Every structure is written in C-alpha cells, then in structure tokens.
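First comes the structure, then the notes that go with it.
Only a single protein chain was left out; the remaining protein chains are all shown in position.
For clarity, chains are labelled A, B and C in written order, and residue numbers in each chain start from 1.
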Amino acid sequence: MSKPVLNIGLIGSGFMGKTHVFGFASAPRVFDLPYRPVLHSLADASDEAAHRAAATLGFAKATGDWRRLIEDPEIDVIDITAPNALHKEMALAAIAAGKHVYCEKPLAPRAAEAREMADAAEAAGVRTQVGFNYLCNPMLALAREMIAAGELGEIRGYRGLHAEDYMADAHGPWSFRHDPAGGGALADIGSHALATAEYLLGPITRVMGDCVTLIDRRPDGRGGMRAVQVDDVARAFLRFENGAQGSIEGNWIATGRKMQHDFEVYGTRGALAFSQERFNELHFHSCGDAPGRRGFRRIEAGPEHPPYGLFCVAPGHQLGFNDLKAIEIAGYLRAIAGEIPEPFGFRKGLRIQTLVETIQQSSARRQWLDVPAGG
Amino acid sequence: MSKPVLNIGLIGSGFMGKTHVFGFASAPRVFDLPYRPVLHSLADASDEAAHRAAATLGFAKATGDWRRLIEDPEIDVIDITAPNALHKEMALAAIAAGKHVYCEKPLAPRAAEAREMADAAEAAGVRTQVGFNYLCNPMLALAREMIAAGELGEIRGYRGLHAEDYMADAHGPWSFRHDPAGGGALADIGSHALATAEYLLGPITRVMGDCVTLIDRRPDGRGGMRAVQVDDVARAFLRFENGAQGSIEGNWIATGRKMQHDFEVYGTRGALAFSQERFNELHFHSCGDAPGRRGFRRIEAGPEHPPYGLFCVAPGHQLGFNDLKAIEIAGYLRAIAGEIPEPFGFRKGLRIQTLVETIQQSSARRQWLDVPAGG
Amino acid sequence: MSKPVLNIGLIGSGFMGKTHVFGFASAPRVFDLPYRPVLHSLADASDEAAHRAAATLGFAKATGDWRRLIEDPEIDVIDITAPNALHKEMALAAIAAGKHVYCEKPLAPRAAEAREMADAAEAAGVRTQVGFNYLCNPMLALAREMIAAGELGEIRGYRGLHAEDYMADAHGPWSFRHDPAGGGALADIGSHALATAEYLLGPITRVMGDCVTLIDRRPDGRGGMRAVQVDDVARAFLRFENGAQGSIEGNWIATGRKMQHDFEVYGTRGALAFSQERFNELHFHSCGDAPGRRGFRRIEAGPEHPPYGLFCVAPGHQLGFNDLKAIEIAGYLRAIAGEIPEPFGFRKGLRIQTLVETIQQSSARRQWLDVPAGG
Partner (left out) sequence: MSKPVLNIGLIGSGFMGKTHVFGFASAPRVFDLPYRPVLHSLADASDEAAHRAAATLGFAKATGDWRRLIEDPEIDVIDITAPNALHKEMALAAIAAGKHVYCEKPLAPRAAEAREMADAAEAAGVRTQVGFNYLCNPMLALAREMIAAGELGEIRGYRGLHAEDYMADAHGPWSFRHDPAGGGALADIGSHALATAEYLLGPITRVMGDCVTLIDRRPDGRGGMRAVQVDDVARAFLRFENGAQGSIEGNWIATGRKMQHDFEVYGTRGALAFSQERFNELHFHSCGDAPGRRGFRRIEAGPEHPPYGLFCVAPGHQLGFNDLKAIEIAGYLRAIAGEIPEPFGFRKGLRIQTLVETIQQSSARRQWLDVPAGG
C-alpha cells in the first residue's frame, strides 16, 4: 500500500519490451516486493510509435527520444530493450544520470564495451540487471541446489545446448544479428547455454571453439545479397574450475527446434537432464535408488520449488515464459532495495560476453584458450 | 489510454483469487481490451484478512463483508472465488444489483441452483463467466479448430481424463470438498474433463456413470473421523450428439499425478492426443502423411495458435497456467463490451453441473441416462 | 546336448505361426531348458502351402491335413495358430491323442467351448499354454512383483487399455474377426487389457460393459456389403477382489495407435505407468522419495529384471516382440517338464473368455454383472 514507488522508463517496445511490461505487471502481485514499480515512461523509435505502444502497454508518458527518459528526474530505472548496438550508449548515459539500469542481453557486442558498462555501473553505485530469464526457472534453481548439496556426488560432465531454427531459412533477410557487432548464434543464444552452464557448475576456465557459418549471404532487402560473417552454429569444448568438463552448442539453424535449451549433468552419484522444451520438469537419476528401481524421474515443478508456489499453490500447473521474467524482475527490485546481491548484474553480463568472445577467438585461432577469470 | 474503466470487486483471496488478480494484471497488457480493469475492492472472511490481502494484491479498498461490494455503485463486476457453497447467494445478490458476475467453478453444488443463477443472469441481462480456464489454452482452440475443419475426418471416439493426487492421502482432513454439497472428484475435476469433451466434440447425450468412494472417512480435525460420501474416482461412458462415443474419468487419488488432464480424439482421417502435463503441445496424427512417414507429431504452441502470439512472438517459449486465466479474462471483458458472445457463461456452467449430476445419478441407479439438452 | 527332444507340430504359418517358430528357434539358446524342441511337422491349408512354409521355417515334414500331426506318434506338442474357429476341434483332437497343446489366443470364441477344452486337457493330464505373450515382458513381471511386495502400498485404482488402428479403415474388408464367433475388439485385443489387469491385480469380480459398433458394414469382397455385428470399441468398469476398482478399453479403430497396450496402477504409496509402445520401460512413482524430488521414474529393462539378462547382459539394449514369445515358450517347456505350474494354461485362457463374455453380456443387458469365479 504504502510501498515506495519505483518509476520505470522503458526503451523499446518489441518482443522483449513487451515481456518486460508483462513482468512488471505481474511481479508485484506475485511477490511481496520492496517497491511498487510504475510504468512511467516509454521511449521508442518515434514519438508516434512510442505513444501508440504506451497506450497499449499502460505507460503514462511516451517519447521518441530515449534521452528524455535519462533526463527525467522522476525515473528510477532505465530498462533497455533497444537493439544491441545501442545498449552501451544508453546504459552509460543512464548510469551517468544515476539511474539503475536493466538491460536485455547481450549486454554489448564486445566484451570491452560490456566491461566499460560494468565498471561505470559499479563506480556509480547503481544496481544493474541483464536479462537472462531462463536462469529464473525454479527447476534450474532446483538443479543448482541439488548440485551444490552434493545430491549428484562430484560433478564430472556437462552437455549444454541452445538450438532454435529462426535463422534456418536461407531466404530470410540480413539483419543486425548477422553483423559481427550484432552477434551470431553463439552470442544470441549460445550465450544462454553458457549462462546456464556457469550457473550450475561455476566458472569455465578453458575452451576450444568451433564457430561455423553455413548461410554466408542473405537478401539485403534491396534486391541484392549481403555477406554474413557471423556463426550459424557454434560449439565449444569446456573445462570447469571444479574439475568437470563438457561442451555446449549454440545453433540458430536447427530446423524444427524452437526452444532446445537442454542440458545434462553427470555426477558420481546421480545425474540431471533438462529441456527448456518442457521447462517445468527436471529429470533426476539417483544412484541411491534401489537396484532394479533406478531411472530418470520426472520431477514436475511445484510449491516445493520456490518461487513456484507464489504463482500457484498446486503442483504441475506450470509457469510460462513470461513468469520467468517476473521472477527476474522481482530479484532485481530486491537487489535495488539492497535485500539481496544483484542476481545477474552487468558484471555477469560481461562474463557471458567474455566467454562468447573467448570461444570465438579460439575458433578463429583453432586453439584452446584460457578464459580470463571474472567478468 | 482513454479506455473506459471496469471496476472489479473480488470476493476471496485464496488460490483462485490470486490467479484472478494475476490475470487482471496481465490481460490488459497482453490484449487490446475494450476496458481498463481496475482492482477496486476486495472482500474476504474478515476485515483484517481483506486489508492484508488487498495491500499485497493491489486493491484500493477492502472489506470483511462481501455485501459491501454488491452495494458499491462504482463496482461493475463481482468476481466470486469464495467457497462453492456461497456462490449462489453471492451471485444472485450481485445480479440483483445489476453487476456482471465472474464465478469460479463449480457454479453451484446442484444443477438446480446453477439453473437459478443462469436464469437470473439472463433475465437481468448481465454478462457472466465461469472459470474454466483449461479451455483457454491455444492448443485446445487448435484442437477444436482442427476437428471442426474436418482435419481428423469424422470423429468416432474420445477418451478424456482429469487425474490428480491431492486427495490421495487418507490421513488428509475432511474438508468442504468431501461434503456432498461440495463435490467429490467428478464435480471438482471430472468437470474439467467433461468441459473439454463438449468443447471439442459438442453435446454429450447419454451417459453411464461409475462413482466410487475409496476413502470413506477422514480425520475431522477434532480427534475423530468423519464420513466421506463423495466419490474419489468417477468414470462415465459417453455418447455424443455427433455420433461419437467415448469415456471420461475424474480422479483425485491418482497417486503421482499432478495435472493429468488428458484426451485422445480419434477420427476417420486423423487423431489428436493431449496432456495438460505438457499443455503447450498438441500431438497430431494425420492419415494424409505418406506411408512409412506417419506418426503423432508434436506441435509446439506458437504464434500460429492465437492468442499465443500476443504473449510471445517466438514459438516454443510456452504459456503458463496463469496466462490461461488472462485469456479467460480477456474473453470475458470482450463479452461484457458486447464484442463476442460470453465464452463460458452461467448457462455453460449449468451445463457442466447437469452433466455431473446425470453421471452421479446414473451411477447411483446403475443405469444409462439421457443427459437433458442444454444447460 | 543330451537333452530330451520335444517334437513340435505346428498348425498354421501366418503372423502367429512365424512368431512361434522364431520363439522355438531362440528359446533353447537363451534359456537352459529341460527339452530340445524340434520343429518336426507343419500343417497348413494345403500340402503345397505347407511344404513351402516348412522349407522356409525349417520343419522337417509338412502336410495339408492337420490331423496327420495329431496322428503322428512322434509329435509331443500340437501348436495351434490356425483361425480361431478351428481351435476347439484341433485342441480336443490333440488332447484326445495325449498331446500337449499350445494354442494362440483366443482359446475359443465362446467361454463354453473354452471350458470344454480346459476340462478335457485337465482330464487328460496334458500341459497347455495359451499365447498371451505381452504378459511375458520382464517389466510386467517387475510391476507384478512391486505390487505384490507392497511397494505401491494398498492398490486402489487401475486404468488399462489396448488400442490399435488395424480396423480403422471402414473400407477394409469383412473378415472372420467381424463375425460374432470371431471376436470384435474386446475379444481380439481388449482380452490383452483384461489379461494384464488380472495378472497384476488379481481377479476381477464385477463389470459394467460398453461395447460399441461404429463401422456396421464392410465390403464382402464380392462387390457387396456385409453387416458387422461385433464391437469396434469396448469398455468396462471393473471391480477387483482386492478392493481396487478401475476400467479397461479395447479399441481397434484408434487411428494412429499401433500398440497402445497401456496401464496405470495407483496405490496408497506409489504408482506405476506403462505403455507397450515403449515396453522396455516401466514408470514408477514412489511416495517414499524426498519431497521436491518425486516424480515418475523411467526404469529401463536390464539384467535386474529376469529373464532380460539371459537375452543381454547389458541394460537398456531392449527386448523385441519376438523375444516375449521365446519367454512364453521357455515357461511352457518348463511346465511340460513339471518344473513349474503352467504359466497360462487353458484354464486361464477360459478365464479371459469368461471376462470377455461377461462384459459383452453386461453391455447387451446394460447392467453390472458379477464375473463367475475361476475359469
């Protein structure tokens, strides 16, 4: 009732912008948060686009110039869902104005830029969050907890994957994602596989990359073709600090796959298998089960797996993709209030870019590379 | 922006009350609705409980007396998530006051009561909605569309199910759900199986029921035991008006099952299989596929399956249980505005009670019974 | 090496005849059996057909007259895979000649005939076997063992099914299976669902049947149509002697289904789920698992599940349909040697016919019926 207001200024109203809005709408109902977030202002590519989206999405104010949001003293949080190439400029401006910054992934096209952003945020003392909402799944929290508690014994192996097919059509047009500054499959979705791997097992210390371009030119939208330099598929062999080893793959031309963000973790006493295709389930094999009675058991998400119970008191009813964003937002607001550390701040966003870049370099040089420690 | 406000008065803040609140929060962001719903007032068992819940859930006003909501001229919609036994009194009062009424299922313990409610609502010209949100799943809409379009050929057979295990523990206490007026497995969840069956195939005309009580007494909470008279498992053979035949089962002691709301539909040219355990998928077998290449294909929910795309532009990301409630609310608000017929009004709620009661009677009399036409 | 020979005389060389031959070929290699079975003679519809099949299948002798097998003093076992209508005559003749008799299911079209056969066999003291090889699956033995050992607690509920689509095409010709003496879906495959139900839970005591004909005439092969009087789909509500209740369905027009012989068993402390579509797996939910770690676990067949290990020492490699027949044959040969009781003799074959007939009568009379005890 009397909770302090937190005014949100959102930049961008596309796929991710909407997801953020849905998250801000539901998070304060589901969670007992330290703030009451208010959809204060929306900035988009033009005044007109901004006003139209603001009406639908429920923002009080709208503008075609994102700098207005930075300048507005009422706004507490700048939420960036604009194209990747603009993240840095926007975030640095917001940080300079003392705003907290919530930025969709990837934090920046290059690790050096991401580092600049993380350093600036820490120097300014603002709270940051990068959008890695797959990590907000209660079943991933369960997996991490089980690993940390030793329920799988000592971890030996990992196999991670994030494969979709949204770039499988060779006739699909060239876009900013095909620009080396924009990404490629590794930066765009392989990054999720890397984030999950480190979320579960801790730091990756060494990689051998294999980045492959299969569709090397795409229609430029003006009747011609434009060269594509980024990877369509990227793989890496991995070594973890904890002694485990494994691999990941990022793949945006995996025909038929819509959300194959999968992993398997093998320990000395158990194993886990997960697929984002059925992300309300975690499959657990325990060597502690009686002989002749062992097998991967399909654990369905329920109230025993926080914060599932806040969404629904009954098990098996299932969370949706947008609910994961609400969980991310709840964590971020708590971090702003100082209740918890930043769940996935700019330093961690930088970490992912560091991993991506090291894998890209390893692939280009065709040799194993150490991953620099930290972000 | 300038959309008319629709003030909501919610009665009850338990499991379903919260789900309604989450739905009202997200529906107007996801959909372009004719109204801006406002969480106006919350009524609960006591003033204190109501104020506490109102603060968390975002209602402006709160009261321990639900009649205040009925009397409040500002409130447009009375939303009832109170215990089943109170539905009728609350709904009739709201209707008498000219309010639109949104009521959780079951509409009433007895068909006669449900009929009274439906008649009153229609006489008063108010718009009603009963909460049957599993029907709001885009994959069920797809199934219905495929059946209606003849993609399965002529429909011959149906097998439906709603099994959970929340009453499997014989030491679980006696509750209002164990009172004949409160329900049993058929009324509580078998009703979902019936709703889905008619949603997909149209009217059921004849039934043979089998209602079984396996746990015939439960702790009364005061050290004694209290007799249970309702069914733990209920089954029915079915005949449909369209010539198809089939069966359903409702079961609340299905150990290990959390959300086994499943169905299979068999037609002359294809078949569908669905499980609410993985409700973002529909499995489709087409006899039109080439020989040697046939099989049930796993269709994942995506933007081709409205209104999925309003929640997320990318396929395979998945809706959650609460999103289904948002879809239900969106439909109801459109019905209030006269844009569409009531998606599942009191008349349909009555229909479900009629089916439930006919199956119960058939079981008691051990004979096939015709189902009265209509609600 | 010096094992006594057991001479087999096979009648019929169709689908099931071949399966028997494959079973006789592999059983003595896989198992340490009391006899060395020899494919002695084959009888088929004509001399020519018999000789051709005998050459392929490895029989020393062949004949177009099955009575020659009965008369041949060298033959120890008459193995009947001829059309159902002939089972009785052949079996009685063989029994009268003192032969052991192995007969494919159904034992006979009517329970009265099956009883005559069982009585004759017992009076003559010969050993019999009816082909119900789904019951020979190590995973079904595991399920039965788990139930008997109380791993699921007290059994409350059962849901069984055998659905295929081999009669789904209404243009498929009339055959002996469409004759009331030949069967219908309940007799043909619903019988498997019944056999599995009693194998796992013990005697069914009471039933309510629902037998439905959906394709009521079929091409007679001479340009006309012929009426079909048997059921395409049959269901039954069940009561078991042990207090459990449940249902089964037999369905031969289940479009897209090839081998949906499924069951679920619910007990007070656990549950099992099985599908013949993946018959090397048994899914087990244990209430003994830790909270938050429960789920159906997929147990893969392995050496812990006898006699799997005789086929393959490594788990997860999987048995095939024909291996189940070899297991059946091994059990039968041991019964002939007196090492074990008959695994599924004529008395049990009669039992299945009794169940089938009681369900058919119940459906016709539209009332619950007691199932006569025993065979």
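Methods note: a contact is a pair of C-beta atoms (placed from the backbone, for glycine too) under 8 Å apart; a residue touches a chain by one contact, two chains touch by 3 or more.
Small disclaimer: the values here were computed from a predicted structure and weren't measured.
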item: Chain not shown: contacting residue from A:121, A:253 or A:352; value: A:253
item: Among B:4, B:73, B:291 or B:338, the residue in touch with the chain that has been omitted; value: B:291
item: Residue in contact with the excluded chain [from A:266, A:279, A:311 or A:344]; value: A:266
item: On chain C, residues whose C-beta touches the chain left out of the figure; value: 1, 15, 18-19, 21-22, 25-26, 28-30, 32, 54-58, 164, 166, 257-259, 277-279, 300, 302, 311-323
item: Hidden partner chain, residues of chain A it touches; value: 152, 156-157, 159, 165, 168, 170, 208, 210, 212, 214, 232-233, 235, 237, 245, 247, 249, 251, 253-257, 264, 266-271, 285, 287, 294-296, 366-368
item: On chain B, residues whose C-beta touches the chain left out of the figure; value: 142, 281, 283-286, 289, 291-300, 302, 304-305
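Heads up, the rule we're going with is that only the chains that are shown with their structure count from here on.
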item: Distance-maximising chain from chain B - centres being C-alpha averages; value: C
item: Whole-Å gap between the CA centroids of chain A and chain B; value: 34
item: Chain B-chain C separation of Cα centroids, rounded to whole Å; value: 42
item: Whole-Å separation of chain centres (CA-atom averages), chain A against chain C; value: 54
item: Where chain B touches two or more other chains at once, by residue number; value: 257
